[in-house]
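Then we have chain A:
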Amino acid sequence: MFSLPPFSELKELVASRTAGDVLHALKSPHPDLSDLAALLSPAADGFLEQTAARSSEITMYRFGKTIQIYAPVYLSNFCTNQCLYCGFSAGNRIDRRKLSLEEAESEAMILHNRGFNHILLVSGDAPKAMGVDYFEALALRLRERFASVSIEVQPLETDEYARLFAAGITGVAVYQETYEQKTYKEIHLSGKKRDYEYRIDIPARAAEAGMREVGIGVLLGLSDWRADALALGFHLAWLRKRFWKTAFTVSFPRLRPAEGDFTSSMDVSERNLAQMLFAMRIFDQDVGLILSTREESRFRDGMIGLGPTRYSAGSCTAPGGYGNPDLTGEQFSIGDHRLMAEVCSDIKNRGFDPVCKDWDMTFQLH
Partner candidate 1 sequence: MLSIAGRKFASRLFAGTGKFSSSAVMIKAIEASGAEMVTVALRRVDLNDPSDDIMSVLDREKYFFLPNTSGARDADEAVRLARLARAVGGGDWLKLEVTPDPRTLLPDPVETLKAAEVLVKEGFTVLPYINADPVLALRLQDAGAAAVMPLGSPIGTNQGLLTIHQLEIIIEQARVPVVVDAGLGAPSHAALAMEIGADAVLVNTAIAVAQDPVKMAAAFAKGVLAGREAFEAGLGSHRTEASASSPETGLDFLR
Partner candidate 2 sequence: MRIVCNGEEREVDRDIRVAELIRTLELDPALVVVECDGDIVIRDEFESHTLKEGSVVELFRFVGGG
């Protein structure tokens, strides 16, 4: 069971880091959690150039001049949780829809025809509307057509993850949103997601089930971002020690405008987000860092080569939205509206290779 030091201590740790600590962290061959705290601290803001340079150097060394490309496929926006920040929140009056297996397959095939080989299946948390049987059936339909299919759906049991892995799902993303328990309770009003402790063990469960890749993350704008990013570092380090065969990714989605009009009191700037990405890269050289279409094209283009390794492109967050762009009921409104081809050509123009196909699940025997 993963347990975190009290959030107040994490805040304290970050706040007390000095410029000297930042320089130490930048030079450390094996940065630890206290170095991560330094890199996330206010003191590190003055060293953003050096931090970016170090992050870039490591990213080049570990990942080369490549950016992986993926897109989400939204399957259902039914949800039994009430979460203040989310467009799918149970109380919201939005156009609710779930795709049949045929519809989901055809959405995925639209992406396939646009050149996508890595997709992420997304749904709200409503097991009665969409459960593990559905995901399994869909995975079996898609596995021959895509190099990898990942899921970001409701938390499942270990044996269910194992079932999906056998059916061809290779990655699971499940974000804690915030590691501050008090805030967590305040924004997750009802539903299974309200159980903080339950959720925090899900990434370990997915790794235990044999998933090749597990993604963790925090939703920026809910709590103190510095402490939340540090908590994420604790979680990542803990997972790494236990599941050495699993690859991990980290995502720092910033809150986007969504149905429900939740407004954050915690503003997180692009500069802050950049600092977080650099810090996480320096802390963990091999972690995949995801930058989604929540961010604007200017920011995403600027960050190429500095730390992030995976971009979504041409995303639509409403179920069925690729086949029918007029549909509403999206989870949030995106910030980068470019088509996949445009994103790729902008990546190429910066001297990087947009990788649409990384590995191939055909190689997987078990």
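Basically, contacts are C-beta pairs under 8 Å (C-beta built on N, C-alpha and C of every residue); 3 or more make two chains touch, one makes a residue touch a chain; residues count from 1.
Selection rule, in plain terms: all candidates are chains of the complex that A comes from, given by their letters.
Note that the coordinates shown come from a computational prediction; the quantities given were computed from them, not determined experimentally.
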Looking at 1 or 2, the one that touches chain A within this complex is 1
Which bits of chain A are touching candidate 1 when the two form their complex? 23-24, 26-30, 48-50, 52-54, 56-57, 240-242, 244, 269-271, 274, 298-299, 301-302, 306
